[in-house]
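This is the structure I have questions about; it appears just below.
In this view, the complex is presented without one of its protein chains, the others remaining in place.
Order of writing sets the chain letters: A and B. Residues in each chain are counted from 1.
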Amino acid sequence: MSEQDRPKHASPERPGLAALRGRLEGARGPEFWRSLEELAGDEAFQELLHREFPRQASEWTEGLDRRRFLQLAGASLALAGLACTRQPLERIVPYVRQPEEIIPGRPQFYATAMTLGGYALGLLVESHEGRPTKVEGNPQHPASLGATNAFAQAAVLGLYDPDRSQLLLKLGEISTWASFLESLRGRLQAQRSLKGAGLRILTETVTSPTLAAQIRSLLALYPKAKWHQYEPAGRDMARLGARMAFGRFVETRFDFGKADVVFSLDADFPAAGPGAVRYTRDFTDRRRRRDGRAAQGRLYVVESAPTLAGTLADHHVTVRAGEVPVLAQALAAALEVPGVPRPAAAPASPFVTAAAADLRAHAGRSLVLAGEYAPPEVHALAHAMNHHLGNAGATVLHTDPVEAEPVDQAASLGELVGEMRAGHVDILAILGGNPVFTAPADFRFGEALGKVPLRIHLNGERDETAEYCHWHVPEAHFLEAWSDARAHDGTATVIQPLIAPLYGGRSAHELLSVFTDDTPRSGYDTVRDFWRGRTGTAGFEAFWRKALHDGVVPGTALPSRTLPLLASAVPEAVAAIALAGAAEAKASLAGQETCELVFRPDPTIHDGRFANNGWLQELPKPLSSLTWDNAAFIGPAAAARTGLVNGAVVEIVAGGKSVQAPVWILPGHPDGSMTVTLGYGRRKSGRVAKGAGFDPYVLRDSTAPWLLPKVSFRPTGEHRALAATQHHFNMEGRDLVRVATLEEMRADPECIKRMGETPPKDQNLYPGFAYPGQAWGMAIDLSACTGCNACVVACQAENNIPVVGKEQVLRGREMHWLRVDRYYQGDPEDPETHHQPVMCMHCEQAPCEVVCPVGATNHNSEGLNVMVYNRCVGTRYCSNNCPYKVRRFNFLKYNDETTPVLKLLHNPDVTVRSRGVMEKCTYCVQRINEARIDSEREGRDLRDGEITTACQQACPSQAIVFGDINDGKSRVSAWKSEPSGYGLLEGLNTRPRTTYLAKLRNPNPALRPDKGRDRG
Amino acid sequence: MENRTTNYRSPLIAPGYTTSTVTDKISAVVLARTPRWWYVGFGVTFLLVMMLLYAIAHLFAVGIGIWGVNVPVAWGWAITNFVWWMGIGHAGTLITAILLLLRQAWRNSINRFAEAMTLFAVACAGIYPLLHLGRPWVFYWLFPYPSTLGIWPQFRSPLVWDVFAVSTYATISLLFWYVGLIPDLATLRDRSKKRVAQIGYGILAMGWRGSARHWHNYESAYLMLAGLATPLVVSVHSVVSFDFAAGIVPGWHSTVFPPYFVAGAIYSGFAMVLTLAIPLRRIFGLEDFITLRHLQNMAKVMLATGLIVAYGYLMEFFMAWYSGDMYERYVSLNRMFGPYAFQFWALIACNILAPQALWLRRVRSSPPVLFAIAIVVNVGMWLERYVIIVTSLHRDFLPSSWGMYSGTIWDWATFIGTLGLFLALMFLFIRFLPMISIFEMRTMVPEANVEETPR
Partner (left out) sequence: MPQIFHRSTNTLSRFTIYAAAFLLAGLMWIVMAVARSPYTTGQGVVLEQPVPFSHEHHVAGLGIDCRYCHTSVETSAFAGMPPSATCINCHKMIWTNSAMLEPVRASFRTGQPLRWTRVNDLPDFVFFNHSIHVAKGIGCASCHGRVDRMPLMYQAVSLQMEWCLDCHRRPENHLRPRSEVFNLGWQADDQQALGKRLAREYRVRSVSDLTSCSTCHR
């Protein structure tokens, strides 16, 4: 084997890690952490931090690597002749004093949590000798129940990202924490005397009890100081809606488990808002109907752009975002909510009446959802409807706010900006966030910021805001620092770090402590003391240990309370809708030139905070399958009328401001509307985000954060190549995704099976295999899959799958072992959308196996189709012969083996593939082996469910089941025996081990039978 | 008999030649001073070879990713070129071996460089399977040998069969060609004036003295090799076609492949022979040896094999329709009307329409036109392989993973590079070895023609 084709994996004794371990050992407890910090001082480590273009984090571009390749040229050419070189010597670097909880070679798991928009998602993080490598959901955490979303899965890459802010900067010059404290102290003394009149704190949404307490004590210390909050993709709409309905801020959470009929007003509940992961689980558990007998649950969706919720729906209508309020009113009217007149123009009325009837029939067991980004009046109406239907208290639970200090954030930021302009602000501490990039354009935040004498910025990234601030303090990643946060139901979690700050970052707690305490206190002490204060010293240790171990603080979930609906609520809402309607009418739409512009957070990089995360950048956007870019989504009709094609760049003009954006045609996108996702077009960022996409924030106003009723656009004639991973969305009449309604299943349980041919088992040229022991198999429930793509990132993290970059994706060389295919059927203006996760099917008669000349891919004794990287010579014949095209080839040296910090990221149980070898899904064979070895050592049999694949574990809707199909009692066997079970391309007699459960839907008989049942 | 033949057919060798004049004329080509144009020609092709080496170095250094290949289209130009070159080789073997066994005397004047062509084509073809590996430096894992890994190649894979087919083919061709050369090498040894040449040719001639015993052994050896080579003409390209036929890819998985690949091979091979023969006879004034009659015969063979190929295409489409397999049907339609329709119709024009001109005697007896058609057919046959590989792969079973393919600058560099290699070798061959078998031509001059009956 040659040097560069010897896969590296960082098991405890590998040099890369050894170097780290070298510095780690001999330390215990706090020293242990500090010693890692010292690491940052080490030269090798510095080199590693500053190395050019780390692969995992950045795009693969041939040019920049030519240097390294030319060095390799000699080697590889020489190796063509002499192919067996001797292994280089390796070092084993043991501890000096071994922490007794560590068994070298065995991972540990710690409970912690990740926040997004302030809300916590409970996690269990896998750690190998002190380096976090993989994130899983925490089964005990109410927002997770063991599942995660794509953001959480990608968190480890975010942790090791070499582009993270690593230096404390003063005016862009490297400075030190000490000198920062020094310079701050004086200013704070001055503020003391002024009662903090000039002191302002700007945070994102805060649910952390500790942080809140700290800020409050700061406000006590500086009574005239003010605390502002702004979250670019925040929940103002829900807050204002709640205030409209109840006269105060109220947290609303839903119990999908009890809801028979769900009506969503542009609410993308599987993707958006806190609790999305939990809601997905509850929703699918509720309607998971295996046998097609009991009709369980029905989902109506009104959407302003194709959403994941829409793809799950039994009925959905697509309207322009501007029409959603009217439709909400129409529904309320149909439900006979007192005081709601039937709107003049109510689109999709048969749909509304049928849905209303259905909702009324299930009063108390139904649910009306208002979209995170729908205007307040829609939220208010939704509340009214839920009250009217008696859902409040049953499926809709109101609690006190989870946020420490709920405010109208747009207003809050506006106030701050006003004061900054007026010169009333002396010190502004921006704790997290990137307002210069994300603040509403009309605030001209950056300009106002310039008027503040002392500007302090704490963030993990040296971003646009850092540029504008005197002091930039690198923020510690959540896996590096102590904190706490609350979930959508109020449950608190103590966020514990798994590793000392790699780049010497500080947490918000540590920074705030500078303002309040004379001697700054560690985050650990701050958080711990807060909770000791809450629980009292008695038995605190036990409480603390349990809280850390479980990842939830017991008894912190907020109780549900019954709230009366304000009398003014409905009239206000109706009035607001009327007003908006008028505006709509003025903005005559669906013209060649003008349309409404809808803003949404990006499905993979959210508001821009994940822009530098290679995994999320290369993660195909759920519906468009775009990577590395955002686009202006338009419908087929608009495309046909304007003659725009995918990638054609248009100039979008609104209120004198304009951006240039490539369009992407999205079937099912309403005409007269254009949807853009935020977070792209970063001006100051890491290397990954550079040059990706365009920035819609410049068009975004505080008055209309999610919808501009009227913008004009014109083609520029330019074209931008957009890297989509899927180009063809028509099933071509093939039985790939099989769909049926419950009635059909009830009438004819065989209908799914009959949609395709299943050859008899004995048809095989070569003798079959016997599977005396376990026979691993997988089943995927297409009714449950929401297409959220969490599984894809989970797979990438678990299996050391490289990032290849836009240029390679354009060439069709993405490396994801697991992809979620998307097919449309029916009318392109309003199609049914189906998601189909596809990974290696582990065929029992695998076409790939017979064609490999060296037997690098073959069958193992348990029916796995295994891929032996070190045997592969790279003929790629197996890929050609794979009907599922799930094999991925290392056309170039995609895996970065030269950025040491990224070596820490690798899963030591999985070979890191090098150039020129094929790879594919292995059913997480490393997990199978580990579990089996444990069971054998303990002399017992494997238990069903003991082995979970990475994708299965991450899946919020539990759409994937893995197990032993020889065991008749296993869950996977049960799923596979369903009448709706089928294999993909069964007709080819590949006998896939991964099979699917057909997508079963439960349409309302009262409505016309669903379009596009004729598959393809 | 003799007369009737000559009546309606131009002779195999122009009248008025004696054994000695034949020998003079052919060996003169080699023994004369090197003409200036040769340096030019060889220089150019040599540069192309350098380009090939650079492309290969870059490939080994950076990886297969410099080519256009991707998923789903994991095979591209490399395999196209491989099959194309292998095909070209076949005509040589057919002419030298089969026509010899069939006593087709007209082959005598062209078999030598046809066989040389085979050798060089196989050399070019042989490069590609190595280059297209992701990890070329472990290519030897495809050979069965007692390795320290304790495992063997996977013999169900057509690629392993390829290894044997190609290596056998190369070996036999080389021997066959060399054995055929021995008497002429001796002639050159005796006629060359320079000491170096004498020794050089002398060693290669292996002490040939033309004794009766020599001739006896020679004849039997030559016939034996011909016998060995004959099945190869059929087997090698059949095995090559298995690379596709054994796959489940719609558009590949077809039983018609072996015969129609062999026919295609011979088709393209004869086209290449014509491409070379027509200029050569012109340049060296060998019209007397490679007469119109030769060209006409080759044209007829092309016409025949061309029609077999056409039948092959027809069958593919018929079976796609008749089988009722939706995937096969889609591939057929996609070939005709999909994104690669141009390449498809181009290949139909080149391989099926163009050769129909050969029905006309006037066309068959006009070297320039024949030359043009030969070139067209060469292009067509390359396109055929390209279409078979790319259009089948780029849209197979799951629409979700359909993709597009196009070659990169490096694909071009490698292909043109091998063309350069082929021509460079040809230049060396015509310079240093008799491109027409001297002694076999001697058997055709009237004085030797006592019992010999052409045809």
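Quick note on the criterion: a residue touches a chain if its C-beta (ideal position, glycine included) is under 8 Å from a C-beta of that chain, and two chains touch if they have at least 3 such contacts.
The structure displayed is predicted, hence computed values, not measured ones.
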Looking beyond the chains shown, say which of A:A411, A:L810 or A:V868 touches the absent one. A:V868
In the full complex, which residues of chain A touch the absent chain? 1, 6-9, 11-14, 18, 21-22, 25-27, 84, 86-87, 89-98, 103-106, 772-773, 858, 860-862, 864, 866, 868-871, 909-912, 922, 925-926, 928-929, 933, 936-937, 939
Missing-partner contacts on chain B, residue numbers: 145-151, 189-190, 198-199, 202-203, 206-207
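Criterion: only the chains that are shown with their structure count from here on.
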Touching chain A in the complex: which residues of chain B? 57-58, 60-66, 68-75, 132-142, 149, 151-154, 156-160, 163, 243, 246-249, 326, 330, 393, 395-404
Touching residues on chain A, where the partner in the complex is chain B: 2, 5, 62, 65-66, 69-70, 72-73, 76-77, 79-80, 83, 726-734, 736, 766, 808, 811-813, 819, 821-823, 836, 838, 847, 850-855, 858, 871-877, 879-881, 883-885, 887-893, 915-918, 984-985, 988
